[in-house]
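The complex appears here minus one protein chain, its other protein chains still in place.
Letters A, B, C, D and E name the chains as they come in the text, with residue numbers starting at 1 for each one.
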Amino acid sequence: MEELVPGNSLICDSPQEGRELAITLARKSIKAVQPDSEVLKAGRLKYADDPGALIDAAHVVAIEFATIAAANHYWREPAWKRGYRPDTRG
Amino acid sequence: MEELVPGNSLICDSPQEGRELAITLARKSIKAVQPDSEVLKAGRLKYADDPGALIDAAHVVAIEFATIAAANHYWREPAWKRGYRPDTRG
Amino acid sequence: MEELVPGNSLICDSPQEGRELAITLARKSIKAVQPDSEVLKAGRLKYADDPGALIDAAHVVAIEFATIAAANHYWREPAWKRGYRPDTRG
Amino acid sequence: MEELVPGNSLICDSPQEGRELAITLARKSIKAVQPDSEVLKAGRLKYADDPGALIDAAHVVAIEFATIAAANHYWREPAWKRGYRPDTRG
Amino acid sequence: MEELVPGNSLICDSPQEGRELAITLARKSIKAVQPDSEVLKAGRLKYADDPGALIDAAHVVAIEFATIAAANHYWREPAWKRGYRPDTRG
Partner (left out) sequence: MEELVPGNSLICDSPQEGRELAITLARKSIKAVQPDSEVLKAGRLKYADDPGALIDAAHVVAIEFATIAAANHYWREPAWKRGYRPDTRG
């Protein structure tokens, strides 16, 4: 299957990065279910100005973000991350 | 991508702030999916008096809030926060 | 923004209070998204006898309650709460 | 507000009781949103043979049950409960 | 109320059993809301070839499974279960 998780890690530096990853994961799920970009582009025209669909999309982002935020201990404390990023461990 | 998390932190002082942040996160998700403000304004006319859409919007806020509340240990104890806000640590 | 969390706390004395708070949070979310009471009153006529909308509303209450119940350690043990209510600490 | 949680406790003896409580909580949420029994009875006729609505109802039960199961430590170990039911403590 | 949880336990031996239990719980919820098998059979004809309804059904299974997986510590370690099944304790 194509790449579904950029960098193959849920660990990221900040809530902003976590939100961006959540949006990416949701988009890649849709791509995995419907790989045809032309179909997706046509579909975008349908939902992009449909408030209901936009709210549903935000709903999926909220669920993906909940997982990513938990994975990153909610970015509570910078110190925690050193233990999770092998490359950043002193 | 534009700013998705004001202050780039989930840590806030109270449930009220947490609710406000949840609403903001949900709105910014929609903006990230549909950046065109004119489209969003037109969409608002459609959903703003549609009970089903309003309930769906409240649903997304509830999920975002669940994440923010967990991040803030449900604001159970004022003392916990000192450990999470670098700037407030004595 | 207007008051979104009565008493600005998720800590309450019992599951019953927790359910009431969950319903209040859901309602205040909708009010925050659509502040116009007249629009909300008209909307109520539409959804109040629509089983699908009532089930969706119950769905939001269930999610808000999940957060509130976790915040209150599921009201498992009366003793736990003394530690969370500054005013009730001996 | 009327009684929303029978016995005002989430602690129950088994998953079966937990499922029953979940169904009761969902029903009482709907009653709290729409107190008029006649309206609810008429609504039942609409959704009781609508597969989509029945699935949505099962969805709410699943979320309420997730909260109740967590409250009861998933009924993993009979011993745990003695600590939560004041009346059952030796 | 009729049996809602086979064996009245969430503890099972593997993710496969957990998935089967999740599907059973979802089905029994629907049966508890609509006990009339004839109505359910007729309803099956409506949703069984409706992709939207099938996705909604899979959604409920996913939520039930999340609860069952947490109950079984995600079947991480065979050893954990000995402590939860009274009959399997040495």
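Remarks
Keep this in mind: a contact is a pair of C-beta atoms (placed from the backbone, for glycine too) under 8 Å apart; a residue touches a chain by one contact, two chains touch by 3 or more.
On a predicted model such as this, the values are computed, not experimentally measured, just so you know.
Where subunit A meets the chain that is not shown, the touching residues are 1, 3-5, 8-11, 25-26, 28-30, 32-34, 39-40, 42-44, 46-47, 50, 52-53, 56-57, 59-60, 63-64, 66-67, 70-71, 83-84, 86. Residues 14-16, 18-20, 23, 48-52, 54-59, 61-63, 65-66, 69-70, 74-78 of subunit E touch the missing chain (whole complex, contact as defined above).
As a convention for this text, only the chains that are shown with their structure count from here on.
Distance between chain centres (mean CA atoms), subunit A to subunit E: 28 Å. Counting partner chains per residue, subunit D has residues 50, 52, 56-57, 59, 63, 66, 70 touching two or more of them.
Viewed as a network of touching protein chains, the structure reduces to a simple linear path.
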